[in-house]
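What follows is a single structure, written as structure tokens, with notes after it.
Missing here is one protein chain; the remaining ones are kept as they sit in the complex.
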Amino acid sequence: MGKKADEFAEYRARMNERILAADNRVVKRIYSVDSLTYSEGPALSKKTKELLGLVASLVLRCDDCVKYHLGEARDAGNSRDEIMEAMSVGLVVGGTIVIPHLRRAVEYLDDLDEPGASEPVAG
Amino acid sequence: MGKKADEFAEYRARMNERILAADNRVVKRIYSVDSLTYSEGPALSKKTKELLGLVASLVLRCDDCVKYHLGEARDAGNSRDEIMEAMSVGLVVGGTIVIPHLRRAVEYLDDLDEPGASEPVAG
Amino acid sequence: MGKKADEFAEYRARMNERILAADNRVVKRIYSVDSLTYSEGPALSKKTKELLGLVASLVLRCDDCVKYHLGEARDAGNSRDEIMEAMSVGLVVGGTIVIPHLRRAVEYLDDLDEPGASEPVAG
Amino acid sequence: MGKKADEFAEYRARMNERILAADNRVVKRIYSVDSLTYSEGPALSKKTKELLGLVASLVLRCDDCVKYHLGEARDAGNSRDEIMEAMSVGLVVGGTIVIPHLRRAVEYLDDLDEPGASEPVAG
Amino acid sequence: MGKKADEFAEYRARMNERILAADNRVVKRIYSVDSLTYSEGPALSKKTKELLGLVASLVLRCDDCVKYHLGEARDAGNSRDEIMEAMSVGLVVGGTIVIPHLRRAVEYLDDLDEPGASEPVAG
Partner (left out) sequence: MGKKADEFAEYRARMNERILAADNRVVKRIYSVDSLTYSEGPALSKKTKELLGLVASLVLRCDDCVKYHLGEARDAGNSRDEIMEAMSVGLVVGGTIVIPHLRRAVEYLDDLDEPGASEPVAG
């Protein structure tokens, strides 16, 4: 896991803590159902559900949501080809407006898988 | 397959023909890549890709797209529980704004699976 | 309450029952948190929260959500002027794309308040 | 001009009147700036601006807005090919989620140009 | 008021000036109606209207709009609990896709209210 993923995870954790500190019942219940949503089964595997969350995030063009689900989708056993193919569905459904988000998704995926792969080549 | 699904399929076919009759190269290529998107493999099954298309359509709140993918997802072998679980991911990601679309999705799914199931009971 | 509102309430109730019959845990929890969201307090009144739900629904351009919150906002004691002013905020934030939804909102509000007010005049 | 376009124009006019009857200053000013937006010049022609309004409406997937701008774009002198090519830009940018709206757009355009062209053939 | 809020206010002011320098009549009128929208009354208080603008901005997931309305909502007398409760409505309506925007909202609110509150703790 590369530097981008580390920083993102730290920021997420820190700010989620701040949000939950407000002790708002509705907010806490949404956080709780969010965890349940991507758990294993009963009908679909976590592996598939993470791809569903990834594509939903991509067509809604939420970069941070895409990053989160890229990490989870990898951890749940999806290959890079499976992830790219899932994202290709999002690209077709959502149109070329999705392309800038796809660029950031692949940059983040590179950082997860092979830190440095999409960095600019030093001159 | 019930009456709603029949009418929808007829309208889709008729208007797609009208659209393609305009002979616009860009439009024709989008229609062609759309078919390719949900074909079997190489990395993901058609069964999974149809669930991805379904959830993308649901969070983008396109009723006709949802209907189309419900039919395709059923044909590709997804059980009703798998479809409901996929749609539950869309509901959480997209929020309660998705609920009216979920109502129409379940009404259409009922029409596909057991025509009459969600009709009002006669007084 | 007019005919449009009755039919809408009946359809909502019938299809929500079909959805909950699927017994999906995630879906049931979203329905449950939805009820909690618009309850009185602790910090904001139900009267204000219904206006928040209305404006959120309007800018996201969900006609059924708008209808639902129009009914609830009226029941919670909002005057017609308060509702129009809340919707004017949604119109400015969301742009002219909101106008067709505003037309349907006012038609529904007319049906709630004075059935027939926005019907075409017989020739 | 066909029956669909007539009914749509009547509903628009009737409900706009109801909306403006509320005498909300913000709403009235948005209606007024909306008219100004598509007027001739200073830099762009009304013909081009109507195509801009059409494509914006199509990617935001507002059927009534699309219908309105189809009528205006035709009246401002755009050929059917120019309109289809403008909509093809919207389709690519907005993705396949736009297709159901394109079907309704072409159906409406047929009704404007050659009433009956996209009606089902009687059996 | 913290550093983030200062920088944001400076950038907003500078670029709004550049935009208005183009002397486009439509743009100027939208800026003018925007100010009117959140003024006191006639039916709703500025305090409530700012919460409406905040929730509309949150569900449309516009970070800069959220920041702006957080500042205005605070200035108009909304407590932190009122703001969090308003945002909880946006979270439920808009779904978990709103969470990253909620994180940035709370970070900005912390900067407004207690600069440093959501900064990482030095090692």
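Brief remarks follow.
As written, the chains take the letters A, B, C, D and E, and residue 1 is the first residue of each chain.
Methods note: contacts are C-beta pairs under 8 Å (C-beta built on N, C-alpha and C of every residue); 3 or more make two chains touch, one makes a residue touch a chain.
Being a predicted model, the structure only gives us computed values, none of them experimental.
Check D:5, D:22 or D:92 against the missing chain and you find that the one touching it is D:92.
For chain C, the list of residues touching the undisplayed chain reads 59, 91-98. By the touch criterion stated above, the residues of chain A touching the omitted chain are 61, 80-81, 84-85, 87-89, 91-92, 96-97, 99-100, 102-104, 106-107, 110, 117-118, 120. The omitted chain makes contact with chain E at the following residues, 10-12, 14-16, 18-19, 22, 24, 26-27, 30, 34, 37, 56-57, 60, 62-65.
Going forward, only the chains that are shown with their structure count from here on.
Averaging Cα atoms per chain gives one point for each, and the point farthest from that of chain D is the centre of A.
To find the repeat of A-D among C-E, B-E or B-D, check which pair has over half of the same contact pairs by residue number; it is B-E. Comparing the chain pairs A-E and A-C, the larger number of C-beta pairs in contact belongs to A-E.
Shown for chain A are the residues in touch with two or more other chains, namely 26, 30, 33-34, 37, 56-57, 59-60, 65, 92-94.
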